[in-house]
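One protein chain omitted, others in place.
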């Protein structure tokens, strides 16, 4: 560092105040509600606390949807949105099943194929958004159509044109909790470090919050915008692997039931945590799946669960909204 | 800062529409037949009308995806009342009433509690789908021809189906309302910068609420037309509209280089989508090619409209 | 289509495929037929379409195919397209009958015969159905026999309110059969359409948790049964809980091939034959035949490794045999 200014010669002028930023009531409320709901189910829903329920019914499905939602989180943190996540996941799963069927690839190579496909589609999304300057809504909407068409094209390789079955090894892995939760944990840790602790995360968040200032600060904004889509694509591919392995088959439309989760969880996390973060997304995933699972055990029909899910979401957002209004009024 | 009024940008999507029309006329036999063209118009109607509703809310700077939940609900109420022998206008009023109530709740959540409209309306969509289930017991409600008086809606006046005339009428009215009236101008102002609206002495809460209510009424019109077209209220009628309606609203933004939500854009975009669907079937192209073509055409249209702009567009949450 | 139709089924079952071979190709010129599939997301629907296309090719006809991907409005649009295009005949596999009724009526008025598969309409030439009454009843009898005549506790996996006629019938018949036999009903489980294996796996796991004394999972179509089987195997309850379902999808047969598979009885329909039947009936309609039944039933196979549990006189196939018949191009157990 060049000494253009006197203090830089290490004339430290007293330790400055290290304060906390203002308390995040949303987070406290979120955790409190989570705890309350957990306790409620532990008492009311028989078998809720059993290991098989917690691991297989709660954490495993939450893990699958958390992975795709974490990819979306990265994009949203960078100021974008990706409507095509579920379709990328389906396409990656289908493509890997197809190459495995066609070329008898070993499992790791099969997974690699999925990652490459996911990354490629993500890269296309990214190029169109970051370098061609097209609205991410439109770009990713087009990719929804494109990926869907490609899925049909690949499915022509299937015997009767419907679905491709995965090798038995993979199917075995897919129902294994270690595999599923492991994949999710791995993705989470990487992304947590990347977004929350690394310098790249700072760049991405700066781009997401004020792309102009980021540019004036010398951050290659286009590159980092592009990167968020690539990371998202790869996450989708991981989720595609987890899902197709779990189902034992890949077919046109695989993953589409996760579209809403991918959209909702990051935003819910943002509402609770006050910013887009993978920890917020993971928390939201566990929260939502806990509610669904608990309700299910208590015998609430799937449709009523939908009402409760919607109502609960509205409730949480409402709390955060009231808090926002209250803060303004202060 | 950069001037961006090039002809290409301005008319790119329009040009693609014309170009595709010409190509389809040549390649797809019977594409140009009056019957088929009328079909095409009818098919774009519901999409376009629901798109109008969404665009009105987008002009006011918000988004409302709850239509995927409210359309089946309104449809079901409308259809059940008709099926129970209630007069047409009672069923109509009930549906509109429900639409207004939903929109009012959404608007208050968004404006008073400052909730993000994306997530609020998605949550609302879930809630409404659940309520739909409880109300209907999970059954599609079908209506017979007599109960529905389908002919009244889909019958022709001259060569034109009534529904198409309704569509064009709505288009003209909503276009005037959004572009030529103080109300439309103020909605745009509220949408572009709510803080400044306050400074200009306009109440952003009022205008946003009005936009939501207005959108809600248009969604209800969409719901009733869907019910009529499908001869009943189907569970899937909302969710299958979700994506296409968003598509027309967003593609519509690029029409005529406006770069903002607008009514003519939705009109043309709904025609474009219906045309692609229609012609691809006529040309007997393989199934996978329809979504692919949709994607490619969408992206290239917008790419052309965007040339030279080249700045990253960011979404506000 | 109501219950007595089951009676006619037996006759048609034997007749239909036999006739299929008998009808010669029409010399009076190639026809163009429209095929408006409701969805192409599983083997069953694909096979119907394949049957139509294969038979049409044999006759030298042209087929225009559309896929509505479960969107009734898209299917309606496709039919309107066929109408204005002036095709010679139309096959509609699956969909919401009342929604399509007006356009089918218009087609009829325009002299274009319509044959539907798996849905009931008034203005079609004929509606072809798998015999869901008989097959579902067989599954019920099979289940009771498997429990040695004692009624147990069962859960019902399906896509509620999907508007898929066949599934609706199966659901109704199944619940009726089990109720008469005195079974304990745990509840309807939603498999969803997308990611059905995954969703039903989770649903069945939770059900097992809340009902540790469950005996049977009845699934009204194939994929959820696979999810149920996985969940049961995971809980180690193969000896206590078994699964019966309709749809001999490859993935179902492959699952059955596992030594400890909980899937015990499967109805293998013959969707391909339903497709060829549809074309045959169109041909008849073109020829002006008047003896076309309004409802026709297609044949089926019962697939199980335990034929002794079936009522006497009912033929059955092992999973291997069923596979070789239904998917002759692929070796049994080979995944793709």
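Lettered A, B and C in written order, each chain numbered from 1.
Just so it is clear, a contact is a pair of C-beta atoms (placed from the backbone, for glycine too) under 8 Å apart; a residue touches a chain by one contact, two chains touch by 3 or more.
FYI, contacts and distances are computed from a predicted model.
Chosen from "Thiosulfate oxidation carrier protein SoxY", "Ribose transport system ATP-binding protein", "Dihydroxyacetone kinase-like protein" or "Pimeloyl-CoA dehydrogenase large subunit", the protein name that UniProt gives for the omitted chain reads "Ribose transport system ATP-binding protein". Touch, as defined at the top, links the missing chain to these shown chains in the whole complex: A, B. The hidden chain makes contact, of the residues A:206, A:250 or A:278, with A:206. The chain omitted from view is touched by exactly one of B:90, B:134, B:169 or B:185, namely B:185. Among the residues A:219, A:245 or A:272, only A:219 touches the chain that is left out of the figure. Although one chain is not drawn, the whole complex shows that of B:19, B:32 or B:176 it is B:176 that touches it. On the side of subunit B, touch with the chain left out of the figure occurs at residues 1, 176, 180-183, 185-186, 188-189, 192-193, 195-196, 198-203, 260. For subunit A, the residues in touch with the chain missing from this view are 1-8, 12-22, 193, 197-200, 202-203, 205-206, 209-210, 212-220, 327, 330.
In this section, only the chains that are shown with their structure count from here on.
Using CA-based centroids throughout, the chain positioned farthest away from subunit B is C. For the pair subunit A and subunit C, the distance between C-alpha centroids works out to 37 Å.
We define each chain's centre as the mean of its Cα atoms; on that basis subunit A and subunit B are separated by 29 Å.
Residue positions of subunit B with contacts to 2 or more other chains are 133, 138, 287. Within subunit A, the positions touching two or more other chains are listed as 303. Interface residues of subunit C facing subunit B in the complex, by the touch rule stated above, are 40, 64-67, 70-74, 76-78, 80-81, 83-86, 96, 98-99, 101-102, 160-163. Subunit A contributes residues 76, 79-81, 83, 128-130, 132-139, 141-146, 148-153, 156, 208, 211, 221-222, 225, 260, 263-264, 267-268, 270-271, 276, 303-304, 306-311, 313-314, 317-318, 320-322, 324-325, 328 to its touches with subunit B in the complex. Against subunit A, the residues of subunit C that register as touching in their complex are 40-43, 45-47, 50, 69, 160, 187-190, 192-195, 197-199, 201-203, 205-206, 209-210, 223, 226-227, 230, 234-235, 250-251, 254, 327, 329-330, 335-336.
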